[in-house]
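All protein chains but one are shown in place.
Residue numbering begins at 1 within each chain, and the chains themselves are lettered A, B and C in the order written.
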Amino acid sequence: MEPYLLGVGLYLATGVVSLLVGERAKSGVVLAGALPATLLLVVAAVRVMTGPTARLSIVLGYPIGAASFVLDPLSALFVVVIAVGGLASLVYAGGYLRSYLGTGRTIGSHWFFLVLLVVSMLLVVVIRHAILFLIAWELMSLSSFFLVLFENEKREVQRAALNYLITMHVGLFFLVAAFVLLSLKAGSFDLDRFGRAVGAPESVPLFFLLFLGFGIKAGFIPLHSWLPLAHPAAPSHVSGLMSGVMIKMGIYGILRFILLFGALPAEAGYAVLAVSLLSAVLGVIYAIAQHDLKTLLAYHSVENIGIIGIGIGFGLLGMAYRNEGVALLGFGGALFHMINHSIFKGLLFYGAGAVYLGTHSRMIDRLGGLARRMGITAALFLVGCLAICGLPPFNGFVSEFVLYLGMLHGFGLGNTFATVVSVFSVTALALVGSLAVLCFTKVYGVAFLGSPRSAEAERAHEADWRMLLPMGFLALLCLGLGLFPQTVLPSIARAAAELSGYSAGAAGAFLGTGLASLVSILRVISILFLALLGTVGLLAGVRALLLRRRTVGRTDTWACGYRPVGPRMQYTASSYARPFLELVSPLFKEHGRPTEVRALFPLAAESSTHSEELLDAYVTKPVVNALRAAVKRFTWIQSGNLQQYMLYGLLFLLVTVVWVLGTAR
Amino acid sequence: MIKLVDVVIILFGISLLNVTVSGRLEVSLKILSLQGFLLFVAAVASLPAADLLGLIVVAVETLVFKTAVIPWYLRKVIRENGLYRESEPRISNFYSLVAGSALFLFGLIAAYWAAGSLSPIRPLHFGVSISTILVGIFIILNRKQLISHIVGYIILENGIFLLSLAAASVLPIVVELGIALDIFVGVFIFGLLVKQIRSVFQEQHVDRLTELKG
Amino acid sequence: MIALLLIVPVVLALLLLVVRSRIASSLFLLGYAFLHLGLSIALVIRNGSFTRYFRADGMSVLFLLLLSAVVLCVSIYTVYYFRDVRGEHTERDYSTAVLYLLLFIDSVNGVLLSTNLGLLWVFLEASTLTSVALVNFERKGSSLEAAWKYIFICSIGISLGFIGIIFISFGSLQTASLFFDDLGRVAGSMNPFWLRLSFPFIVIGFGTKMGLAPVHSWLPDAHSEAPAPISALLSGALLNSALFGILRVLVIMKKAGEGAFAGNLLAIMGFLSLFVSVIFVLGARNYKRMLAYSSIENMGIISIGIGIGGAGIFAALLHMVGHSLSKSSFFLTAGNVDRLAHSRQIADVRGLFRRDRTTAWLWIASLLAISAMPPFVTFLSEFLLVRRLFERGALPAVLFLLLVVTIVFGMTQSVIRMVSGGDEEGDSVGQATAEVGAPRALGPQRSAHLPVLAYLPQLLLLATAAAIGLVVPGPLFALLRRAAAYLGGSP
Partner (left out) sequence: MPRAEGDRMRAPAIVLHVALTAAVPFLFLGAVGRVKARWAGRRGAPLLQPALDLWKELRKGAVVSRSTSPVFVVAPLVSLASAVVASLVVPGFDHKALVSFPGDFVLFAYLLGLGRFASLIGAMDTGSSFEGMGASREIFFSGLAEPGFFMIAASLAYASGLSSFQELLGGFQRGTPSAYLQEALAASGLFIMLVVEGSRVPVDDPATHLELTMVHEVMVLDNSGPDLAFIQWASALKVYLFASLIAGVILPAHLPLGLSLIVFLALIAAQAIAVGLVESWMARLRLTHVPQFIFLINVGGILLLFLALLGARG
């Protein structure tokens, strides 16, 4: 525990120091502290993954009382994610914020909140005390709120930040309610006692309450509305950190309470699964409809949270039906995908940030041709795209594969309903995968390939090396985890085993020799991936050999006999996604139909569309509007008339006096 | 057996009815003076014998403040601001009288009820004080001139004073004086504010004071 | 000690009638504020009494200490605030304000230290009378209107409260005394009918001053029209003193076995207050009014906590501490905002971050503190309160949470609008985020730095609220526990 606390302390200290130094020195100060701190944290986490659980107990005054900090295998996984993701974000921020220096904006406390966000997440995963947990949890929300508010002169940013803070507050209150009920049951604020205090019948509603609270942070549909607003509003290092790491804290919370509660009834598993499938499918569908690169990525976070949730759902089913394989593979897949998503989503957001700084635009249809102007960014972004689509040989595939295996084991649950659910989950996940391909071929094809579609894209320039460095590192991780997944599997398996209530030994036995023998499968996949890379290399060699003597001409793109294709004639992102979006149009409320072209030779025609989520269009907005309207209807209460005011008091007095007289004797 | 005090109390109650209908402010002030004096009598009657200090305090409270100083001060305010009549009450004079009588009746019912069930308090005091309090509130709610509100407030206070006479509970003299001082200062500030409002708003209607809302 | 506490301000006020200088006023005010703090701490350590009318007991020292904290910070701010308006206000205005301020503080002292219910009432009424001039400091039409409503509604209310006191004396004729000790002694044998009947009058009467719905209506007017430090003092000190009066009676009610009735009544009014503040916080146009409604909300919360009893009482007292500290800070910062923007309309204030970062941060931090966000103490108190509410039943707890969240939504919405944005002319209205060039040059920052005294008090208040937010320090805990135990609650 000592290196861990030391690391956290060091982090916090650098944050405080960053407040005191000048604008230009901040990034250096923070990085100087963050590097050793990350090292300490990773060391502490690795120690726990391979050795005993670390714990520390302190006693504080009322109302906290005894509080313990525990670093167990589950926490350790998250610690690694936070530490690595945090460091990447901080390095990237060093480059990203450079372009804001000297623009009249004060960066001020931005670094401090960046560090505070990392620190609060580091605390969330080890605290085992209800009140302290909530405090750390809210600090996390607050610090990220201030980070989102960075470009606060923009109206959208203000709206997003407000929405974010309020949504988080609502989430907090679900958690408060759940924690309060649990603490009343347990007679203690110690999270470890919460689990034991809850019996079977009440565990499900309590779990749902917790799921609501944590699910808002994680961004499950329909609790996701803040996500597509906040992520684009925040600067990219923040979006990367929030989407890559912070929303995982919601997952952590859910997993932590699954661990505390032990086996939950199957309904909980089915419910989580249903929400997750919805999130995954709708998340990707909504993503396809987006024009803004970062909004699109935000919806993909919803999708991936859904995928992680599918794993959790299967893990819960496995526990409920006492099927070792399903439980382990479900939780294992969820954890693995959680790690992977933190890597490639960070990479993608950083890439989007590089594009934004390079072109000053995030609208996909205004980009284009960036691959030749921002070569490194383009290459790294491609890695992220492939990884998020779950395509070989990157890490996204491996975790989805583990999830598929878990679902296929779902047939062993010995329950027709579970079987049907498993098959549909497999199908849904496949649908999500193929739609992700649609989405990211759109993004990559339109934004990075082809010719520049606007003057801004024409003037694009490569990003600062401080931004490319963390992106490269994350891309390398994508590839590394994809090629050698078996290396990290034991740590994940340990956490998954703990979650599903098996001893580490039993899980190891299961993974090594049991029906799944996951490690050996992953080894085969690893070999196949190497073969894939080898084949590509080989074919490249063959191609070079074949063309050695031949001419390779360069010409304009073939325009089917018409005049050469100009940049404005390229297929747009909207058109690319159009066929599919028309198919799913019932899921949207469309605004702005294209204007009809009437004349024979129309001079100007304009068409713009904006798709709004059904939830926003038919639930959130009407509710908020109704609330406002309802409030307006009551403003006569405070009319300014003094006599009216006095009447209120007298009437109330009359009612109470009647009450007293009525209940007298 | 009818005691002097009871007569005084009933007189006091009847004086209320006059206030509810009088459109002329100066008449209201005269009734206030009268009420102050009646209260003095009632209070002296309920004092234990040979309590000189108590007598002085009561005299200061009722004779000095309620009978003399406050009506005089309010008259001064009225004259300085040129207000003599209540412009238009929300409810016409006739119905005001009906309402006032109803309130008075309600007080008498309360007195009857109090006489029946609640031993330690003086029923007539109790009843009339209740109706006085209600009439005070009624005046405040019914009139629009701020001066009338002050009058209503003083009547309310008179009612409370009478209510405190209903039981033989004794407040320390310090407290009694404090209360009297509070009420006097309160009325004094009311007067000052009315003057200021007059100079800013040109009117002292309560309807003018509705800028602050929402 | 108590004698010093009570007499010194009167003496100073009389001196001010003669001296009337700016320096003397500041000196007197600050001097007394420090003296107040010192004496409060001394009283915490060793309770004392002064004649039979004044005594410091477990509950009053808690309130007194809180009053000291607020008074000290408000005094520091007052020195800044009135010094800076040379053009608008004369030296004479300033010394008059300080004079009333001293008397006002003294009357609150009186409320907290009286041993007699009647005396408590006298001081409570006196606190209204002494603060009217402060509310009406600017002598505009709107402040006059506010002052009139303030004094009139409060006077009527408090008169109704006196009816309640008389009813209590009807119920306790066997002692014929309104000393708390005597009342407490005979509480068990009091006439329950009169006691019961008295409580609605007490709650309506003192509740008017405390700002409980439905008799809250003067509060938004007075708090928004008063100068910032006065608003802070009204919210941070006056409301508590009215609460104190209710608590004194509540103790008697509890001893007489009427605690459940009293608690229910308080809880109902608490929820009504929450409703009212939801409505007006959401539609707020004037930020000081918004803060005033937030005071109503918090008084409602406290009243609910007191009403539900048990651990709720401790939570309510803790919340009172948190509310006083953070709301004072909020109102003082509103003074800064007013100085910077020359308007109290939310719509007129933009880009505080760019005008004056420190004020913007204080503004946000105060919002967080009042919205029960960690690490501020209000979080802890609301958590404990919700815990107690859930113990009593899920429905009120859920209702409570819903209302509170909605209020936070309303306040946050306005605050974000005020702090963010560029300067008025550089505001990028309606531009799609994705289309705006990334690092836009924003033009030179027009920072208007206020003197240190304009920040220091809020910093002190917020730091205190945060420092006790994680763990309630031992001495404070002891104080709160003692007060809660006195009220029949437990931590």
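Operating definition for what follows: a contact is a pair of C-beta atoms (placed from the backbone, for glycine too) under 8 Å apart; a residue touches a chain by one contact, two chains touch by 3 or more.
Keep in mind the model is a prediction, meaning the values are calculated, not measured.
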Of the chains on display, those the missing one touches are A
Check each of A:Gly108, A:Gly262 or A:Pro392 against the chain that is not shown and name the one that touches it. A:Pro392
Residue of A:Thr167, A:Ser236, A:Ser422 or A:Gln638 in touch with the missing chain, whole complex considered: A:Ser422
Thinking of the whole complex, not just what is shown, which of A:Leu71, A:Ala287 or A:Leu438 touches the missing chain? A:Leu438
Sole touch to the unshown chain from A:Ser575, A:Asn625, A:Ser639 or A:Thr663: residue A:Ser575
Cross-chain touch to the chain not pictured, restricted to A:Ile521, A:Ala617 or A:Leu647, is A:Ile521
Extract the touching residues of chain A with respect to the undisplayed chain. 368-369, 371-372, 375, 378, 382, 385-386, 389-392, 397, 400-401, 404-405, 407-408, 411, 416, 419-420, 422-423, 426-431, 433-435, 437-438, 440-441, 444-446, 448-451, 516, 520-521, 524-525, 528, 531-532, 535-536, 538-540, 542-543, 546-547, 550-560, 565, 567, 569-571, 575-580, 583
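Quick note on the criterion: only the chains that are shown with their structure count from here on.
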Select the category (line, ring, star, complete, other) that matches the graph of chains linked by touching. complete
Select the chain whose centre, defined as the mean of its C-alpha atoms, is least distant from the mean of all protein C-alpha atoms. C
If chain centres are mean C-alpha positions, then the most distant from chain A is chain B
Measuring centre to centre with CA averages, how many angstrom lie between chain A and chain B? 70
Centre distance in Å when chain B and chain C are each reduced to the mean of their C-alpha atoms: 32
Per the C-alpha centroid definition, the whole-Å distance linking chain A and chain C comes out as 42
Multi-partner residues of chain B (at least 2 other chains): 137, 140, 209, 211-212, 214
Any chance you could list the residues of chain C touching two or more other chains? 148-149, 152, 156, 193, 220, 280, 283
Residues on chain B engaged by chain C in the complex (per definition of touch): 118, 120-121, 133, 137, 140, 146, 149, 153, 156-157, 160, 163-164, 166-172, 174-176, 178-179, 181-182, 185-186, 189-190, 193, 196-197, 200-201, 209, 211-212, 214
Residue ranges of chain C touching chain B (in the complex, touch as defined): 53, 116, 118-119, 121-123, 125-126, 128-129, 132-133, 136, 139-142, 144-149, 151-152, 155-156, 159, 162-163, 166, 169-170, 173, 176-178, 193-194, 220-221, 224-225, 280, 283-285, 289
Of all residues in chain C, which touch chain A in the complex? 148-149, 152-153, 156-157, 160, 193, 196-197, 200-201, 204, 208, 214-215, 217-218, 220, 261, 265, 276, 278-280, 282-283, 351, 353-354, 357, 361, 368, 371, 373-375, 379-380, 383-384, 386-387, 390-391, 397-398, 401, 404-406, 408-409, 412-413, 416-417, 419-422, 426-445, 470-474, 477, 491
